[in-house]
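Apart from one protein chain that is not included, each protein chain of the complex appears where it belongs.
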Amino acid sequence: MKFHLKVWRQKSCNAPGNLEEYDAENIPAEASFLEMLDIVNSQLTGKNIEPIQFDSDCREGICGNCSLTINGIPHGKGRGTTCQLYMRNFQDGETITIEPFRADAFPVRRDLVTNRTAFDRVMQAGGYISERSGSAPDANAVPISKVIADEAMDAAACIGCGACAAACPNGSAMLFVSAKVTHLGLLPQGKPEKNRRVLGMVRQMDEEGFGNCSNYYACEAVCPAGVPASFIGRMNREFTAASVKEMIGLNV
Amino acid sequence: MITSSSSSVRTGPCPAQLWIFSSIGKKTIVSLTGIALVLFVIGHLLGNFTIYLGPDAMNLYAEKLHSLGPILWAIRLALLATVVLHIYFTMLLWKENKAARPQKYIASDPIKTTVFARTMRLSGLIVLSFVIFHLAHFTVRVVDPSFQNMETQLDGRQVHDVYAMVVKGFSSAPVVLGYVIGLFLLTFHLSHGISSLFQTLGITNSHIRHTYELAARVLAWALFAGYTSIPIAVFVFGLGKGAAQ
Partner (left out) sequence: MTLESNIPDGPLELKWTNYKNNAKLVSPANKRKFDLIIVGSGLAGASAAATLAEQGYNVKCFCYQDSPRRAHSIAAQGGINAAKNYQNDGDSVFRLFYDTIKGGDFRSREANVYRLAEVSTDIIDQCVAQGVPFAREYGGLLANRSFGGAQVSRTFYARGQTGQQLLLGAYAGLSHQIALGAVKMFPRTEMLDLVVVDGHAKGIVVRDLNTGEITTHAGDAVLLCTGGYGNVFYLSTNARGCNVTATFRAYKRGALFANPCYTQIHPTCIPVSGDYQSKLTLMSESLRNDGRIWVPKRKEDSGKDPASIPEEDRDYYLERKYPSYGNLAPRDISSRSAKEVCDEGRGVGPGGLGVYLDFSDAIKRLGQKTIEERYGNLFEMYRNITGENAYERPMRIYPAVHYTMGGLWVDYNLQSNIQGLHVLGEANFSDHGANRLGASALMQGLADGYFVIPYTLGNYLTSQFGKKVDQSHPAFEQALSDTKARVKKLMDIKGTKPVDYFHRNLGLLIWDYCGMARSAEGLKEAIGKIQALREEFWTDLRLLGTGDGINMELERAGRVADFLEFGELMCLDALVRDESCGGHFRVEHQTPEGEAVRNDENFSFVSAWKYEGDGNMPSLIKEPLVYEKVKLATRSYK
């Protein structure tokens, strides 16, 4: 197959960037999108053009490292990560525009590589259960209903790729944050720190410069892990409840 | 084990400020004020429906409202404050959201978002100007000064003839068209606004969410039908023609 690519090239974080045009030729239909870029990079190296820098690692849809916006959609059309997108889903000869994930909190490092450490800092602000290795009670000491465990797993499935924030016209990270708040908030082990967790994580999210939720639900539409936006509603409720407790002077 | 406690003594803003100016707090204020405004819109429509009961019913309703005096003014001021808060916090959110996504995609795709959701600010601003026109039209009565002098007899008392004013007001094609457009955008606004508020306030889960969304759209369009029925009834079907002459 053959494609005409328009690719965002940017030397460094502060340098200006622009779309460069390349032709991708002799691309097998079975190639994944990233393999197509590998081929293009080999061809560019042959022509003494610096290869396109893009993130990828596991290439099986779970590490969350790949982060391309393809024709305006983070990870491209269809549910899944960029590495799980195959060229047979494109038209032969199609023009494809490739841009980095965009959000103020995700500055571009180079070409298509963005800095998503903001997510790590949000996690550090409360996305954990405080426990000490070796001090845990027996795993079956607290039964957890299958329904709760399954819903917690739905939330825990988040791969932290950042497509939610990149798809949101407001650059909001609510889906990511709510997935962790919901996962840990549902489980009995996470309840003791529920209030301080949601307060800490939401405040850090605001601090990082992510936008606010306008209930567009673009996040949910692009989420490769299928995290539902109803978790955002749940987080809103938990956050306000925790804030009220804090306002009336209860310890949280 | 957490040493940095959010509840320990802090020198920064107080918990209430922290909540109000957090992303979720601001959204919550917009949705709470939105609820108040939706309730007003529903109540206002119910009042308007008195037009179908004839001139006396409508004029009596208007007279009762005006007789509330200071209470009416308190309600008006509260409504004004609600609108101001609604708009102020929306503007804050808007500013932050613009800053959070400074660079648009060159190849853009309106992923999933509805036209109602995307046009919230625009529809809101148009609704605002519509409301101002509406107040100038029927409340302050400066659009057509002749409205000031329309009086009628009600149970032997001299009262303002609201009925005749409305009928006259809706006898002009541009005005009716303006009202229908204004109401149409209000419906856009409410269609997204009402379904959103459940999500923002967290009264939702993944099963019930779609029911809420449907109910919100039904309510919004029902309000549209109710409101536009009046100018259309007057202009197209000649409601109250006798009374106006």
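Order of writing sets the labels: A and B. Residues in every chain begin at 1.
By definition in this document, a contact is a pair of C-beta atoms (placed from the backbone, for glycine too) under 8 Å apart; a residue touches a chain by one contact, two chains touch by 3 or more.
These figures come from a predicted structure and were not determined experimentally.
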Where A:Trp8, A:Tyr86 or A:Phe239 are the choices, the one touching the absent chain is A:Tyr86
Looking at A:Thr45, A:Thr95 or A:Asn251, which makes contact with the chain not pictured? A:Thr45
Missing-chain contacts mapped onto subunit A: 11-12, 27-32, 34-35, 38-39, 41-42, 45-46, 48-51, 53, 55-60, 62-65, 80, 83-84, 86, 88, 109-111, 113, 115-117, 119-120, 123-125, 127-140, 142-146, 149-150, 152-153, 156-157, 159-160, 183-184, 187, 189-190
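The rule is short, and it goes like this: only the chains that are shown with their structure count from here on.
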Averaging C-alpha coordinates per chain, one finds the centres of subunit A and subunit B separated by a number of Å equal to 36
Subunit B partner, complex, touching residues on subunit A are 6, 19, 69, 71-73, 97, 99, 102-105, 130-132, 167-172, 174, 193, 196, 199-200, 202-203, 205-206, 209-218, 220-222, 228-230, 232-240, 243-244, 246-247, 251-252
For subunit B, which residues count as touching subunit A in their complex? 1-2, 5-7, 14-16, 18-19, 22-28, 93, 96-97, 99-109, 111-113, 117-118, 120, 192, 195-196, 198-206, 209
